[in-house]
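A short worksheet on the structure shown next.
Every protein chain but one is kept in place in this view of the complex.
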Amino acid sequence: MSTGKAIILLHCPDRQGIITDVTGFITRNGGNIVYLDQYVDTLEKRLFMRIEWELDSFSIPRERIKQAVDAAFAERYEMYSSVYFSDEKPRMAIFVSKMSHCLYDLLARYYAGEWEVDIPCIVSNHEDLREVAEQFGIPFYVWKIAPDKSNREEVERAEMELLEREHVTFIVLARYMQVISDGMIARYPHHIINIHHSFLPAFVGARPYHQAYERGVKIIGATSHYVTRELDAGPIIEQDVVRITHKDTPESLVLKGRDLEKIVLSRAVTRHIERKILTYKNRTIVFG
Amino acid sequence: MSTGKAIILLHCPDRQGIITDVTGFITRNGGNIVYLDQYVDTLEKRLFMRIEWELDSFSIPRERIKQAVDAAFAERYEMYSSVYFSDEKPRMAIFVSKMSHCLYDLLARYYAGEWEVDIPCIVSNHEDLREVAEQFGIPFYVWKIAPDKSNREEVERAEMELLEREHVTFIVLARYMQVISDGMIARYPHHIINIHHSFLPAFVGARPYHQAYERGVKIIGATSHYVTRELDAGPIIEQDVVRITHKDTPESLVLKGRDLEKIVLSRAVTRHIERKILTYKNRTIVFG
Amino acid sequence: MSTGKAIILLHCPDRQGIITDVTGFITRNGGNIVYLDQYVDTLEKRLFMRIEWELDSFSIPRERIKQAVDAAFAERYEMYSSVYFSDEKPRMAIFVSKMSHCLYDLLARYYAGEWEVDIPCIVSNHEDLREVAEQFGIPFYVWKIAPDKSNREEVERAEMELLEREHVTFIVLARYMQVISDGMIARYPHHIINIHHSFLPAFVGARPYHQAYERGVKIIGATSHYVTRELDAGPIIEQDVVRITHKDTPESLVLKGRDLEKIVLSRAVTRHIERKILTYKNRTIVFG
Partner (left out) sequence: MSTGKAIILLHCPDRQGIITDVTGFITRNGGNIVYLDQYVDTLEKRLFMRIEWELDSFSIPRERIKQAVDAAFAERYEMYSSVYFSDEKPRMAIFVSKMSHCLYDLLARYYAGEWEVDIPCIVSNHEDLREVAEQFGIPFYVWKIAPDKSNREEVERAEMELLEREHVTFIVLARYMQVISDGMIARYPHHIINIHHSFLPAFVGARPYHQAYERGVKIIGATSHYVTRELDAGPIIEQDVVRITHKDTPESLVLKGRDLEKIVLSRAVTRHIERKILTYKNRTIVFG
């Protein structure tokens, strides 16, 4: 027997009886379901589901739950599933460069106890935000890639070693202005969250606020997404916008955008920590 | 055997196994579930659920489904449920007074085929909008209550007879400026949708835009809700807002508010037609 | 002497004293300023201004005001200006194809007296919406371009003749699915308003809701803009957005988008009718 709650995130081709089978499996083994959300993508004919149940009367020990779920459903329903436990906190690394607003927002939430998460380290390619990390007592690591990029592999190896050593489970790029290596993306598939300062797919790439100003849009946005190999093209987790006017300059857009970036990034991080996000074919299912 | 889809809306005290039982009942009888959404109110310890399934292989004839559901679950789970069929359109009466914007919006959607609904009649206490009803070829009935209210009962009786004769299943008050009788509310419990031109509970009652102007708010709103005996206090279905500035006058608020009223009312009507709303203790559960 | 109000929209390089000079000119000639809004684009070093004043004690006859303004300021300040009168209604032609929602929204506002505008004609490339035009008693003209486009010039000539004959001052494309000729754009520079069903510059061109679905965005938008020769690239007048979820299909996006399209188009039309829009270098200044 165990305490806490188990969470399963799954998806599989939609067929009759899956919900009955899966909820029956949990109920029959003594689990009390406290959350169930499911969604059938009728175009893809695919079922996505999130179930959360209390473990205190559950007859399967937690270390064997994933195995039992797979034995029951993986082959039969061609089901992909992940099992999490509410008392096992995700471990989040934050990558930053020079801008402090997202970092402060993340750390203030962490410090105020808003999130069930650990933050063992902050990584940067600049010294600028060391002081912020120290304000919150979190180890701060700086690796700079040389202009000739000669030390690129060395830096990546050092970063990966840190992430392994600290058992980091996901990474948040809080306005980190450097490309993430393919190796790191492969190691953390759909577990690296970036904030892009535009309403994607508008204004991909550099200086989106200046692009927005040039185009004369009346609304600007921010987008948080999982990082994939293609720049600014990974599955979108959350977006939000704010109205602007002809009075705004590129500079005022940068300022207004900061508030968007903070809130959009934090909402994505919240959902990730809660294990409420599934990805499929470059789209996210974000349960409420 | 039958065609089309069945929809069940239900709520009951939350207990283990209900989802398994209900989905199992449908699956076992040959129904293919195409939509399931559920929500557990953890404060009330109450389960709310909406299930939709295809009837073409379902073994229970449609006229006996409600009975079969009740036999299986009503007593056992203290369950309240309603059963609908996708091919049985709700019949909507529209009540109006003098302002045309909500009426036009409703009729344009109806005419464009946005809704699976019939609109057999429009009722008013003024002649003003007869022309609009005629533009769309919908019967228009006018009953005026005399200043001394001597004919009140007579008017209500005539209205109720019309609603019965036309098999009206729900009523939409599209800026209808007259109090609905207790009798009509009792006959259509949580089936009369009103649009109030404020962000309730702010600015209850008359002239909310003027109240909003006086208070100097920076945002105005509109609220659609089911009508109950207490004025502007029924379960809220949908709300939305729009930003205003110090430049707005009560008159410009009225104009800006119109767009809100139309859209907020139409969203509520859409959800009602789709049978996606449950009410409990003066709150609505609106499935997505 | 005259009644009503005059409106001047102007822009010129920013220099000291312009506001004093222009307001002084109006005041000195007996005009009572009831509205003044101005904006200095500090990047372009350019002043944009809108002034509205009462004509009843104004000493310059209305037919000579534009001339007097030009004599006083055009050369001296390199000023471009337009003069309008509140009692001279703009005349708006509506172009439609098959979808009714924007057309109904425009006509309902017109019919309810929301706008100081005349609508002498509706033009289409399909017969579908003739009935809607007839509901509102507005002449409906259909010209179809042959598949081999052999009659293209003939159609354009006929359309232009209609617009001239009806003294049309601006055109609203209410989901008109055909390219506007360069000749018509040249005749109505920044006086043809289009509604594009995406948050431009995202999803230019055809089927933007399907593009949005494919990309997996969490918000969709609509954009009204003046038509220029480059597709979907003219000065943006107004944009708005609505939140969507993973549950939305391309079809539900189309439905949700309709409400956006109606409201975004109507806001742009409102501002145009009020003579509150200036354009400069593919951007709009929209006074509040």
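Think of it as A, B and C in the order they're written, each chain with its own count starting at 1.
Following the convention adopted for this analysis, a residue touches a chain if its C-beta (ideal position, glycine included) is under 8 Å from a C-beta of that chain, and two chains touch if they have at least 3 such contacts.
The structure presented is a predicted model; accordingly, all values stated were derived computationally and were not measured.
Participant: So which of B:65, B:102 or B:236 would be touching the chain we can't see?
Facilitator: Touches the omitted chain: B:236.
Participant: Which residue, C:64, C:144 or C:243, contacts the hidden chain when the whole complex is considered?
Facilitator: Answer from the full complex: C:243 touches the omitted chain.
Participant: Among the options A:85, A:111 or A:141, which residue touches the chain absent from this view?
Facilitator: Reading the full complex, the residue touching the unseen chain is A:111.
Participant: Touching the missing chain, which residues of chain A?
Facilitator: Per the touch rule, chain A residues meeting the hidden chain are 99-101, 104-105, 108-109, 111-112, 114, 135-136, 245, 247, 255, 258-259, 263, 266, 288.
Participant: Can you list, in ascending order, the chain B residues touching the missing chain?
Facilitator: The missing chain touches chain B at positions 39, 41-43, 48, 199-203, 215-219, 221, 235-241, 245-247, 249, 282-286.
Participant: Residue by residue, what part of chain C touches the chain that was omitted?
Facilitator: Chain C touches the missing chain through residues 16-17, 19-20, 23-24, 27, 32-38, 40, 42, 243, 288.
To be clear about the criterion, only the chains that are shown with their structure count from here on.
Participant: Name the shape of the chain contact graph, picking from line, ring, star, complete and other.
Facilitator: complete
Participant: If you tally C-beta pairs in contact for every chain pair, which pair wins? Let me know.
Facilitator: A-C
Participant: So the centre of each chain is just the mean of its C-alpha atoms; given that, what is the distance between chain A and chain B in Å?
Facilitator: Averaging C-alpha atoms per chain gives centres 38 Å apart.
Participant: Would you give the residues of chain A that are in contact with at least 2 other chains, written as numbers and ranges?
Facilitator: Counting only residues that touch two or more other chains, chain A contributes 42.
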